[in-house]
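Take this structure first; my questions come after.
All protein chains of the complex are present and in place, except for one that has been dropped.
Letters A and B name the chains as they come in the text, with residue numbers starting at 1 for each one.
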Amino acid sequence: MDVTDRPGIELTTDDLGFVYPDGTRALANVSLTVAPGSRVAIVGQNGSGKSTLVRHFNGLLRATEGRVLVDGDEVGRRHVADLARMVGISFQNPDRQIFSSRVRSEVAFGPRNAGLRGEALDARVAAALDQVGLSRHADTNPYDLGFSERKLLALASVIAMATPAIVLDEPTTGQDANGVRLIREIVAQLAAAGRTVVAISHDMTFVAQTFERVIVLRGGRVVVDGSVAEAFGEPSWPLLESTFLDPPLAARLGARLGLGSTPTDADFVTAIKGRMNLSHDG
Amino acid sequence: MIAFAVRGWTAPLVVLVVMLALVVWAGVFRRYLPYLAATALLLVSIMLVNTFLYPDATDVLFSVGPFNATGTGLTAASQAALRVLAFATSVALFALTTRTDELVDDLERRGLGRRASFIIQTAIGTVPRLTERAREITESQRSRGLNTEGGLLARVRGLVPLAGPLVLSSLTEVEQRTMALEARAFTAPGKRTVLRAYPDSGAQRALRWLLFLGTIGLVAAELAGLLAWLP
Partner (left out) sequence: MSIILDDVTYAYAGTSKPVLRGVSLNIEPGKVLGVVGANGAGKSTLCLCAVGIAPVAIGGKMSGQVTVDGTTTAGAAIHELAQRVGVLFQESQTQLVSGAPSVWEEIAFGPRNLSLPHDEVVTRTWAAIDALSLVDIVERDPHRLSGGQAQLVALAAVLALGPRYLVLDEPTSQLDPLGTKLVGRTLARAARETGVGVLIVEHKTDLLAQHCDEVAVISAGTIVAHGPAMEVLGSESLPDWGVAPPAAVSLRRAAGAAGLDWGEAWT
């Protein structure tokens, strides 16, 4: 069965803990569920354990305490190459993975490892390049592209694997406004195709606009786990503050005006209009 | 050098004892053991070759098949082994007690020049830098399905995706690193500020001179036949 036929899968951790060989603890008592086909953002300061957490989903790191489940099955000691067919991870630095002399072959690497060949492979590569807007560069040498384009290339190479779950590690770093918009569209498209999308990000506005749920990590523990409205609503502010995160401006202004939780500009505008309609009728 | 120059038992034995004492005193005995193990093979072959195959020796102790173990051979073997051991121990002592960055720093202070010390330190730093980078690359490629846990063929196929980015990034970085060096005033003239002054007491200096002159003296004495009375 072609992997693209599968619906999105669930990612779960059950009291997950991780301690590095040298004794430093990176995660403690992390229990969370990423529902199939949902869009979840993981936020927190550098060193809070975000990158460590996601590496458990494809087996790069093995839990030292607790369990990790992918699609209901325990990860245990399954090979990374195996899990990579279920959970794709797109890392921050494209220059730590690009090795082909042509964009096209770079994107083909992942799906080829998953067993795709011939026309099916070409089609998959073309679709991924199209999705990130690099089709016209299919035969270019990756190092003739700028850094932000190489980041898109790295993303395409993971998208091409058509994994039911995909993790994006800081996808908007270094992107300009158009790049960020593209990433938002891609996340929406991936989710529309039923895939589970998890992203690590420092950009709260991007998070509020693009995702459904937010998980905040602090010191290796989950301190907030809720919808975007809950995570950026006033009750959560003390927790956010404790880890030096600011909710988006729209959320702050909305709360100050008594409009409830309005994490995005659109939410804010809707709430204001709602309030005005009420006052006009009243 | 003393161990090798002067014939007989005394010299290598004395040197070895002194070196071992220093090793223990420096507290590096446990880390010294791997060095010892490394010389084991050499020592065994020295013992065997010399004991059994020493030319023109007649004082046979025992025989193993067609090979005769001779007393002369055994003596020569043991002395040679002691020499090698003494030498290896002194090398190990140096390696284990000297921090390269301190050594390089001190040499620079005495006139080595910042370029040479930079090259040495960067060369040494290459391993952790590339190791860290290789780890990141391996993570990315494994996440794309590269099989690193398979048989030989699988591992060979993995060579390009693993080594490729490593080599590529190292090459593309050269220009950036050069610019960064310039930007940190590396090519500014003058002597670099000394960060640490390494205490070099009169006693240490005297000891160094003593050892140096002593070695020359001993070698000269040996060549002149003055030390024939030593066992």
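FYI, a residue touches a chain if its C-beta (ideal position, glycine included) is under 8 Å from a C-beta of that chain, and two chains touch if they have at least 3 such contacts.
Note that the coordinates shown come from a computational prediction; the quantities given were computed from them, not determined experimentally.
Novice: From the listed residues A:Pro7, A:Gly47, A:Gly115 or A:Pro235, report the one that touches the chain absent from this view.
Specialist: Here the residue in touch with the unshown chain is A:Gly47.
Novice: Where the complex has a chain not shown, which of B:Arg129, B:Arg157 or B:Arg208 is the residue touching it?
Specialist: From the options B:Arg129, B:Arg157 or B:Arg208, the contact with the absent chain belongs to B:Arg129.
Novice: Quick one: which of A:Pro36, A:Gly174, A:Gly194 or A:Gly226 touches the chain that's been left out?
Specialist: Only one of A:Pro36, A:Gly174, A:Gly194 or A:Gly226 touches the chain omitted from view, namely A:Gly174.
Novice: Need a quick check: the contact residues on chain A for the chain that isn't drawn.
Specialist: Touching the chain left out of view, chain A contributes residues 44-47, 92-93, 146-149, 170, 173-180, 202, 204-205, 244-246, 248-250, 253, 257, 265-266, 268-269, 272-273, 276, 279.
Novice: Just the residue numbers, please: which parts of chain B touch the chain that's not shown?
Specialist: Answer for chain B: residues 101, 114, 118, 121-122, 124-125, 128-129, 132, 173, 175-195 touch the chain left out.
To be clear about the criterion, only the chains that are shown with their structure count from here on.
Novice: What is the distance in Å between the mean C-alpha positions of chain A and chain B?
Specialist: Each chain's C-alpha centroid was found; their separation is 49 Å.
Novice: Within the complex, which stretch of chain B touches chain A?
Specialist: Of all residues in chain B, those touching chain A are 133, 136-137, 139-150, 160-161, 164-165, 168-169, 172.
Novice: Where on chain A does chain B make contact in their complex?
Specialist: That would be residues 55, 58, 60, 79-81, 84-85, 88-89, 91, 93, 95-100, 109-110, 113-114, 143, 154, 157-158, 161 of chain A.
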